[in-house]
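The other protein chains are all here in position, but one chain of the complex has been omitted.
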Amino acid sequence: MDALLLQILNGLDKGSAYALIALGLTLIFGTLGVVNFAHGALFMIGAFCAVTLQKILSLSSTTLDPTKTDFLGNPAKIETPYVESWFGPEIGAALIDWSVPLGILFAIPIMISIGFIMERGLIKHFYKRPHADQILVTFGLAIVLQEVIKHFYGANPIPTPAPDAFRGSFDFGSMLGFDPNVIIYPYWRLVYFFFSVLIIGGVFAFLQFTTFGMVVRAGMADRETVGLLGINIDKRFTIMFGIAAAVAGLAGVMYTPINSPNYHMGMDFLVLSFVVVVVGGMGSLPGAVLAGFMLGILESFASMNQIKAIFPGIDQIIIYLVAILILLTRPRGLMGRKGVMED
Amino acid sequence: MSYSKPTRRGLLKTGAIAGAGLAMPTIFTASSAHAFTNEPTGGSVTLGFNVPQSGPYADEGADELRAYELAVEHLNGGGDGGMMPTFSSQVLDGTGILGKKVEYVTGDTQTKSDAARASARSMIEKDGAIMITGGSSSGVAIAVQGLCQEAGVIFMAGLTHSNDTTGKDKKANGFRHFFNGYMSGAALAPVLAARYGTDRTAYHLTADYTWGWTQEESIAAATEALGWSTVDKVRTPLAATDFSSYIAPVLNSGADVLVLNHYGGNMVNSLTNAVQFGLRDKQVNGKNFEIVVPLYSRLMARGAGENVKGILGSTNWHWSLQDEGSKAFVRSFGQKYGFPPSQAAHTVYCQTLLYADAVTRAGSFNPCAVGEALEGYEFDGLGNGPTLYRADDHQCFKDVLVVQGKENPENEFDLLEVVEVTPAAQVTYPADHPMFAGGNLGECNPGA
Partner (left out) sequence: MLGLENKDTKFLLVVVALTLCTPIILQPFPEGSSLAQFNAGYPDLMQRFAIFGIFAIGFNILFGLTGYLSFGHAAFLGVGSYSTVWMFKLLSYNVLPGLVLAVITSGIFALFIGYISLRRSGIYFSILTLAFAQMSFNLAYSVLTPITNGETGLQVYTDDPQYLMGEGALTTTHVFGLAMNKSLIVPIGGWEFNFNVGYYFCAIIAILAFYLSLRIFRSPFGLMLRAVKSNQQRMNYTGLNSRPYTLAAFVISGMYAGLAGGLLASMDPLAGAERMQWTASGEVVIMTILGGAGTLMGPVLGAGFIKYFENIFSKINDNVLHGWFSFLPDGIEDFFINIVNPFFGEGWHLTLGLLFMCVVIFLPGGLMEGGQRILNLLKRKSKDTADDDSAHHPKQSPHVAE
């Protein structure tokens, strides 16, 4: 029981990441009908927004300290971040400490503009092209984005810790009456989970309760008719692309303290998030979210020793196995609509 | 691989029967003009540097490449000579190798055994490389070592830590300077016992592929010999990025030490996750919970940030060593590139010098002669103290460093501190040790 509860918790934060990426992917797919293989790269760029902000905040003035030497025997350099000299050491240090949450503010405008540029500059020309071409061109774009990041930041992961206040973990089990140390949960993962619920809720509310969202939903269902009604659906779809990019980017920003970001993290998520989208059902937003959490939790279950003892290596294949089973029993995934991407 | 490369003098003759030769290629291959694969005939000799330039280990590959370039510069008489003056053998004189200028080609292994072999083959077939070196994972090193054996060139392994490289997959044409999983265990275990006591219970998280398994086996055996018990050994998928579901059950398992048999990106993530889960702040069985990372890579450890502080592990070499060889190398590398070299850079630099030295002592580029010169060779002054290239398995035996994540780093490179230099005698094992059994060097292959 406690072990199951523990793995459900672990599955939730894994699922949050899958759900957020899959949500954006489905938004783009559902509105624009474009299969975006660069979506993983957008997640990665979001993470590097946080890294960049951290770098900017810790830009330093250097002074030489003759009392110490560096590894070559030259006088050591003492670096003082500008923010510390401008705002005083305490506020400055706090700013650097909080660089990941601040990264959200930094990432939103960047991601939305990247989304706009991508849609207007590239994706727009691919609406009428076959899906295979869309896959290839966005895959090419993903490689390019990835290599650009590698060129500037190197291939190794870059540490981006959470603010001090959120480091460490709390004993969730003892709150529920279990023994201490049975169910522990890091604070930041809890933050990540609530953050993703907030974003997902926000996107749904936006689509459900605003006129803009209503038009977009109508456009998703029948683009032509909406166009005939004299509504400029293209412009709205561009905005949706920007929003989807921002969702992926924010998922990336907040993910950085969980795992240090590196340039190929997007590719690591890309295939999984496609599986999530398809298992959820093409074109279905609730399906994507549901499938994201479901696969995250199942993946956590599969990594339990008790289960691995019965099926060795099950944790290596669980996601794919579940995907196959679901697609064979439910032809269009969990909540897919008929006729989307089927022929 | 067999080649026939008629001399220029035979050009006319060749041209005349080139058409006929197409139909019966064996005519030429029967009469070989060369004693061994890619025998250098001109004024230069080509070495092949096969390192990961894309994928997760690209930064380590880049550092290896820097060290190779430095070694070539030194061999050709440029720069300050690096470790050449401190090297116990003084036959290298800065005029290249055997008077031939050293040139090199590079390739990308992509950390995939297939791509690495393709790249090595292109160096041998297209560029005429006489020696292949590099690699930053054991799978790649073993795959390329096998290729070099077939092709008849020497392979000087780069960063490869699996027991198998000089164990069940050892080859007569392959040589390893880097240490291995067994040595990590033998060096670490006494320090672990001294620091954490002998009645500890360990929990292993192991990357689910050959390197992970040999390392897990080595560490478990070494620690159990000192009284530790092992409560569980859990395999994690190589592709895993989030280790939370593997780490969460650790605290409740009764273990008080977590051993992370991970390398590279896996290591960074599993260590970060373990610290996130607050394992290091916990008390289990009345003792502080501890984490051990048996194989450290300073470049990668940077990615884990503050999480490495106080965590024990082992390494082949570290730039803060104060012997003459290490100091000379760090100075030379640091002046050229502006930062200290990694252990990967050090091992490949040594391998290049050792190869050049062996060729010079043998007086020939013939892989068999070079192999003979390296076998049983004892040397010093390359940063690891007195070292033996054992003839039985082509493994170097030298001191192993036990290191710890530094509590108060002075700069961004100052991540690890050496806590103990385990003498070579303590990490030496018999060549027929069960963990290394099953392989056989075979005959050296000069190709051609």
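Order as written gives the chain letters A and B; numbering starts at 1 within each chain.
To be clear about the criterion, contacts are C-beta pairs under 8 Å (C-beta built on N, C-alpha and C of every residue); 3 or more make two chains touch, one makes a residue touch a chain.
All values derive from a computational prediction rather than experimental measurement.
Although one chain is omitted from the display, it touches the following shown chains in the full assembly: A, B.
Of the listed residues B:146, B:386, B:409 or B:423, the one in contact with the hidden chain in the full complex is B:146. Here the missing chain is touched by one residue of A:91, A:144 or A:229, and it is A:144. Considering the complete assembly, chain B touches the hidden chain via residues 1-6, 8, 11, 14-15, 18, 21-22, 25-26, 28-29, 53-54, 58, 61-62, 65, 69, 104-108, 112-115, 117-119, 121-122, 125-126, 137-139, 142-143, 146-147, 150, 164, 169, 208-211, 235, 237-239, 439-440, 442. In the full complex, chain A touches the omitted chain through residues 35, 122, 125, 129-133, 135-137, 139-144, 146-148, 151, 271, 274-275, 278-279, 282, 312-313, 316-317, 320-321, 323-324, 327-328, 331-333, 341-343.
As a convention for this text, only the chains that are shown with their structure count from here on.
Here chain A touches chain B in the complex through residues 2-3, 6-7, 9-11, 13-14, 17, 68, 70-72, 76, 150, 154-159, 161, 167-169, 179, 181-186, 188-189, 257-260, 262, 264-265, 268, 299-300, 303-305, 308, 313, 315-316, going by the rule given at the top.
Within the complex, the chain B residues that touch chain A are 55-59, 62, 208, 232, 234-237, 239, 241-242, 244-246, 248-249, 251-252, 265, 268-269, 272-273, 276-278, 281-282, 284, 299-300, 302-307, 319-320, 330-331, 334-335, 340, 410-411, 413-414.
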